[in-house]
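Before we start, here is the structure in question, set down as structure tokens.
Heads up, one of the protein chains got dropped from this complex, but the rest are sitting where they should.
As written, the chain order gives the labels A, B and C, with residue 1 at the start of each chain.
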Amino acid sequence: MIRFGVIGAGRIGKVHSKTIASNPKAKLAYIADAMPAAAEALAAQYGAKVTSVEDIMKAKDVDAVLIGSPTGFHAEQIQAASNNGKAIMCEKPVSLAVSTIEATLRVVEKNKSTLMIGFNRRFDPNFAELESRIRKGEIGAVEMATIISRDPNPPPAEYVKSSGGIFRDMMIHDVDMARFLVGEEFIVVHALGAALVDKAIGEEGDCDTASVMMQTASGKIAVITNSRRATYGYDQRMEVHGAKGMLSARNIHNTTVELHNAEGTKADPIQNFFLERYGQAYANELNSFIAAVETGNRNPSPSGFDGLQAQKLADAATESWQTGKPVKVA
Amino acid sequence: MIRFGVIGAGRIGKVHSKTIASNPKAKLAYIADAMPAAAEALAAQYGAKVTSVEDIMKAKDVDAVLIGSPTGFHAEQIQAASNNGKAIMCEKPVSLAVSTIEATLRVVEKNKSTLMIGFNRRFDPNFAELESRIRKGEIGAVEMATIISRDPNPPPAEYVKSSGGIFRDMMIHDVDMARFLVGEEFIVVHALGAALVDKAIGEEGDCDTASVMMQTASGKIAVITNSRRATYGYDQRMEVHGAKGMLSARNIHNTTVELHNAEGTKADPIQNFFLERYGQAYANELNSFIAAVETGNRNPSPSGFDGLQAQKLADAATESWQTGKPVKVA
Amino acid sequence: MIRFGVIGAGRIGKVHSKTIASNPKAKLAYIADAMPAAAEALAAQYGAKVTSVEDIMKAKDVDAVLIGSPTGFHAEQIQAASNNGKAIMCEKPVSLAVSTIEATLRVVEKNKSTLMIGFNRRFDPNFAELESRIRKGEIGAVEMATIISRDPNPPPAEYVKSSGGIFRDMMIHDVDMARFLVGEEFIVVHALGAALVDKAIGEEGDCDTASVMMQTASGKIAVITNSRRATYGYDQRMEVHGAKGMLSARNIHNTTVELHNAEGTKADPIQNFFLERYGQAYANELNSFIAAVETGNRNPSPSGFDGLQAQKLADAATESWQTGKPVKVA
Partner (left out) sequence: MIRFGVIGAGRIGKVHSKTIASNPKAKLAYIADAMPAAAEALAAQYGAKVTSVEDIMKAKDVDAVLIGSPTGFHAEQIQAASNNGKAIMCEKPVSLAVSTIEATLRVVEKNKSTLMIGFNRRFDPNFAELESRIRKGEIGAVEMATIISRDPNPPPAEYVKSSGGIFRDMMIHDVDMARFLVGEEFIVVHALGAALVDKAIGEEGDCDTASVMMQTASGKIAVITNSRRATYGYDQRMEVHGAKGMLSARNIHNTTVELHNAEGTKADPIQNFFLERYGQAYANELNSFIAAVETGNRNPSPSGFDGLQAQKLADAATESWQTGKPVKVA
């Protein structure tokens, strides 16, 4: 039984709290949030206690800290948890600054802590199966990955301001999946972008429609396209082409019902957002983290290093978009 | 080069004339029709000559007669063509009376003529492939065939009066496919029906919505459902379940284009009627007939016997519907 | 909070216990089973108490009894629970004897108890949506329902002996769905069957491959086909054709991953059996029962009457198969 302290009672904290509460190997012990009312409400729902971040770090009856606080707190909370001997599961990103991530990983390394980063899509049953079958050799050597990822609705322009921009805030998930699927490091990044959905996003210096091409040293290519808005739901597709075939994973409709009439055949809309689409992924992610804690695995998937590499690629994409030039990644 | 005389310049005569005219191994020599203007128009389109049915039968430069006249003339025209040494391709049915079919087949047998019946669906590339893969053993022993067949629009009640009823006029195609797919003779037929689409059809003593179950001596089952009207187009599906798996063939949409928006994912309507849906089937049917003529094959698929058996089953279905009792077929 | 006593700790008792334990409005209070070890194991898993059936019936801290015992006990346990003022959710069938069902429903009626029968498929999100859209008028007047239902593996012939036969044991689910979808009572039943999967099933006087056609007084038709074995998984499909269109619900694959290579495009197998396929259905079923209990709804869906009608139709199908004649249903 792994006893969790959850930091953050916002949208993602709620997701993780629910997942922890329904996992027979996990116990939701404490919840902390800067807004006490939010922490209280969530704690009451699952029979957990409310306390401060500091107390979670020091609590003897906490084995693992789940960090779902705002991005700006991630690095220091990872370090504090590591220094207090806790295992850590932290939402992406560790930090918007690569140097901060590197400093944090050094602390984690020194303490030999288990740290896992919340790239939840690796745990989607469909994408996990796709990756597993690549690794089994079903399509031979990977040549090209294509990822299409669109959110149903754009965030307010206000949000965008502090988000780090579309490449660091949204595409970083896809960049991680590209690394996961292709299995090699990308060394060059080309990006294009435009504010076609909401001019206000453009006025904040960000874009809402973006594409990235990346290439590895051996020549493998990943192509990612993003939009902040898809009228048809949360578009999450990927395919990987290799020497012996191609593996693809498509969207999931709300139900399997189809209406056939003079207008054609109409399937249901696809699942609308991440709570539905990735509900099972969050549960599997937690299982994977618990297994890492139980076995003392200090290099889970996705690891702190995966978090670092994804951030470097997101930075490179941002720079490429801003400068109009490809950017090399060390 | 097989030289054809076509009898009938109506809807189906036009289909066959076009198919013959574009087949490099066939020549459309003559067309006959009770309405000379129809024959003239069709002949002019393809550079054929108009003549009488009698002259087609006797013409030395005719190798094969394609019979697309009204059902009432089929039997005597088959016999005449057979007696004149022609190969014969005849639209279904040979006759609405089993005894007439039997008499006709005796003539064909005596003259050792090649006779093929126009169950065009056997030549649809999809259904032909499905049958071929059953015969190759892909699904092991056949256990059950399911055929769903719906026309886009009901015929006028006036037409129904002389059609022989839905089982003989429409379902006979599906009954033939059931025999083709299952590969055994059915010995009992259960039918249900109702006039749900058009009351006027019911008033003519026919139904427009019907289902049939048939069983072979070894226990294999076929289930067929029909409607005279499907708002979504010409519904033509079948599947066969066996000991090792199931083979299915679905409908064909007008294009592969799909629209994805807040209402869902909308595919095009399916192909609307037999000219589109079975265009390739008619071309393949002709090739098969030509091959039979060239090789002197007197037992093509579908043969006169296939026509006879389908008619017996359609009669049995009609009787079962009318009496509310299952009917045995010899 | 509805407090449950669960009778039966076998396969279906485990399903319901898990569902009750994870429902925030339900409490799994007691479990009873003729085999104490089974009850103990299940109770330990969810923190429930083990007791006798009699004690469950009398317990003041039990609001509802969930009956998952062998079929032979259902009727008396429903009556006992009803006489003790409990709400009842009972697995299908109430009894293999219509007269016993009728006697049981009279007790339920007299006591004004809430009784719901476990036709879980009504609660599958796909089929529930399909039915809901029929009722909203999306396809106009219903004309024909087609249900294809195949189990992945046949039961041992030993099981078949006491099962009541395929129509009462397996097809009864589909018969209930046909009533649910069509929305009218069927008055005549035609059945065919054969033991094609396992001869031993035939030797027990049952069949493993079956089809049924049923018709309502207004002419609407339902066609159901069953097999006790499908190599490709748990085949659960249905479609309803109406005056304005057709609604269909297809199978669900294990994942959305597809492999494309020289052999074609290969999708995953479909979900293999009812625990996966209907996991959500069981949860929704429980919610629906709880809502009925909370609101005092004595006519939930599916009601005791629904259980009675399905049994009558299953009996009629059995008789039709055995006699080779259609059977009328009052």
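We adopt the following convention: a residue touches a chain if its C-beta (ideal position, glycine included) is under 8 Å from a C-beta of that chain, and two chains touch if they have at least 3 such contacts.
No experiment lies behind these values; they were computed from the predicted model shown.
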For a quick check of understanding: of B:160, B:177, B:247 or B:327, which residue touches the chain that isn't displayed? B:247
From the list A:40, A:55, A:76 or A:143, pick the residue that touches the absent chain. A:143
May I ask which residue of A:171, A:230 or A:249 touches the chain that does not appear here? A:230
Even though one chain is not shown, subunit A touches it at residues 141, 143-144, 146, 148, 150, 188, 190, 192, 194-197, 209-211, 213, 215, 218-221, 223, 225, 227, 229-232, 235, 241, 243-246, 324-326
Of the residues in subunit C, which ones touch the absent chain? 230-232, 253, 260-270
Interface with the undisplayed chain - residues on subunit B: 22, 125-126, 129-130, 133, 138-139, 244-252, 255-262, 268
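Note that only the chains that are shown with their structure count from here on.
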Since subunit B and subunit C are copies that touch, just let me know if over half of their interface numbering is common to both, same, or not, different. same
Which chain has the mean of its C-alpha atoms lying nearest to the mean of all protein C-alpha atoms shown? C
Chain centre separation in whole Å, for subunit B relative to subunit A (CA means): 57
Roughly how far is subunit B from subunit C, centre to centre by C-alpha average, rounded to an integer in Å? 41
Multi-chain contacts in subunit B, i.e. residues touching at least two other chains, fall at 230-232
